[in-house]
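Here's the structure, in structure tokens; my notes come after.
All protein chains but one are shown at their positions in the complex.
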């Protein structure tokens, strides 16, 4: 409703503006019994952190997370997990020129139109800084899914017109984090890096896309229609700032395929279960998981904050103005969005796992907390 | 949660299987005071109806809607509107071979895996017949939006490799419904028609895509982040059976654009309001409407039910089988999906209008607030 | 939001007005594999039906339910169950005088104030006729809970100042349905019946209350705080038309108890589990079920539609008027509300059972559908 809640049973609620005091996220619906500490979350935040390389903003945020609740003696307790990440390196002064003179193609105007005001420092609520909350929540989801042998991975598969060749899931796991572009194909990564440098030097920016994949997701997740897996995943991906497209399976190219080419015959697998011969369907049929890998793609437009000279108007003074956006900004978004995509994918899958009854919503079965077992065996609900 | 509910304030709830007794949809959150009768809904259903031409299934459904509640003397009363559409021409016998031998790339297997059973006649709940409910609900949304001068239109912009040139909104309004392909560019429509015939003759099917556009949507709709306009619209479009991709604005091609090319300078309009010089942003900035036309695209894969010979397995008998799906099926989906896309677009916009306080949730018109007698109707029909 | 939806995972959506064409209810979230036919629902509707005796309205409704979807070969399929109950004996003419002259203490004025109009026949949407939908949905919930050995029962424990002595659960099961007052204590039932006759003869009506109890509900249901069991049950009971109070355990009298009297020591049960020595807590501690019987009470005010002479005003003509409400109305509500209370209790418990992971949301474990088992054993998600 108000845009800061994601998930149906694994519920994420966020707050925070780019230059506010702190970002915050509350996770509820996390089963008890998960071993969890701040390091688990911090590791994911560090991947998303600004200032990691030349091609990301130079903002110096430690992004240190504090977990305020929901943990007892190193295990989750089933109660809400409140996390706070303080903003340490906000320098709002640079944004003053844009308070009433919106940056081209940014959210400045729409936010002010909607609310009659806005947190203007650093883009406020419209800043991608918000995604630090998502990555924090996603880190917890990831840890739970690991207990079910479900793994997700994403990498940057295109920047501008430079497109990476198809790579295996294993290659994604191995190579994505090796380079600052986060492309799992090292040679392409190098070319992408050069292209980005070029645009950055010109005071310009460039778009790109991310390929994602999930392995180990069981059959039968997703509710027919409005809560289909693609519908919920589409919402998740299109929530990420600056996305302009979402696809799964053959995606947009499916329009050029015939039924006979796209359809996959059924065969029996080694265990005698029906299995499709191929995966053009991207792991989803009728909106429900088939047990095959789920894969797809999302697109980001070029960052709108660029040093190049542009024009704007000041709605207060009525003047036309030249504008050069000289804050600390990324020249391209997908490299830093990789952890965000993985977070949203983990959150989406976990939510479906809970909704499908695959994970006990109250507590993880094989990871009892400290005070468990002895007193339960004969209680009426545990037999 | 369970997949049959759409909308946050304008709430749609559906039921029905392809070969069940009836389809049904309940609309709640419709303000009182809208003039509405069954004809308004029927007109939209007739556009979606099967059996309209050679390129659609020959199933002979009258799709006659009954409104069971929510109307008094021709006007809505603000209480839930229950609608029922009976299924008249279901012939399930043809589906018996597929009960335990899933059709390739159809939802047969995933539904049975999830539920341990399924309504197998005509694809049951996974059938696109469900969208008759969406069109019925969308017809009401459309009527309300007309009172706000908001109009939406969609047309088929690609079938296989045949792509329509860009057309104006006015052309879409004028030409889309003239041909059975529902492409607003008549020459292209003719070519598409020929291509479809070709595939149909071969017992095959083909994919395609739909372009949609909304005009008159005011500025400031959409809540930052998870309820952003693109996130909710993405969910809406990806809920439609057989969609594999969703885009808005530059969509997937945005990855090849630089920031300086994509960004739009701000200017003043005739009234002295800031207005972007262009609409590469597709009417949405920061996830919120700018007041410019909203446009985008969705992709459908080829129908999976094809007469061509394919292979499947019977999980009951353990046999491998040849299969030819000889029910009454569409050889291509977008032509019939046009009214569905429009319905989902109308439903999404109306929901945001209500959430943004642009339409009174209790009743239409300028009827004032509390402690007022004048507005009490002299007759129950609100005049 | 719009008042016609109940339940979080077991989702009920309703429509219908007292004198509209039909009442309707959609149930989604019902697991597959439940044996269900219209008779199961009809049996519960018959208990609630009007015209059963002198002390209920003489309206002659057959209340025949049609199930339009969600069933295959006698078992639920996991997809939404749409039900319709036609209104056959609506005589709206008698309500014309009240269109602009509200009946005292009825919802006529508030509905018209809110919506600027209303379905005025028979009270429209504000009529308790709506509860026919709840009883239909509750019948399904009841059948599922029976598979878990959970049983609920309610009876009328007070009418006016006539209060029934405490009765056992077994007595409630045995005697409640024996008399038209639905009081499980036969002698008291007789006195209540006489009191009701007396008021009815005078053209008056009287209030009353219902005691309810649930047995077999396992420990550990209910989420801390806003989704606590009492909070959700309170909402459920206060949704029933004409209720003015809800209590559980000691209820209102708890304010006169000391902690030392109310507190219950812990002991070990035969299986070595902690068990409280007593049940003043009503089966709920910290908002979560203890495994002890859940019990409580709800209060109904006297029906507002009475033949006795009263005064009203006509907001259209500006006149003051005498009014005698001579429709077909109950002189007391609890006797007919007993099945409604049971329905809401069943719906609430089932919802918590699903949320607590106690019942598989996709399909009932021990009641496979027709196409089950053989093909599942080695599928990746069923091991």
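Brief remarks follow.
For clarity, chains are labelled A, B and C in written order, and residue numbers in each chain start from 1.
Everything below uses one rule, namely that a contact is a pair of C-beta atoms (placed from the backbone, for glycine too) under 8 Å apart; a residue touches a chain by one contact, two chains touch by 3 or more.
Since we're looking at a predicted model, the values are computed, not measured.
Shown chains touched by the hidden chain across the complete assembly: A, B, C. In the complete complex, the residue from C:20, C:138 or C:303 that touches the missing chain is C:303. From the options C:24, C:70, C:102 or C:361, the residue with contact to the chain not on display is C:102. Interface residues of chain A with the unshown chain, by the touch rule above, are 1-5, 8-9, 11, 13-17, 20-24, 26, 28-29, 32-33, 66-70, 72, 75, 77-82, 84, 99-100, 112-120, 124-125, 315-316, 362-363, 368-376, 379, 381. Listed by residue number, the positions of chain C touching the unshown chain are 1-6, 8, 14, 101-102, 104-111, 113-114, 125-126, 130, 158-161, 199, 204-209, 219-228, 230-239, 241, 243-252, 254-260, 262-268, 272-274, 276, 280-282, 285-290, 299-306, 308, 310-313, 315, 318, 320, 355-356. Annotation for chain B: contacts to the undisplayed chain at residues 79, 218-220, 224, 271-274, 291, 355-358, 360-362, 369-373.
In this section, only the chains that are shown with their structure count from here on.
For the self-contact between chain B and chain C, the two sides draw on mostly identical residue numbers; the shared fraction is above half. Each chain gets one centre point, the mean of its Cα atoms, and the points for chain A and chain B are 27 Å apart. Centroids of chain B and chain C (each the mean of its C-alpha atoms) stand 36 Å apart.
Shown for chain C are the residues that touch two or more other chains, namely 79, 362, 375, 379, 381.
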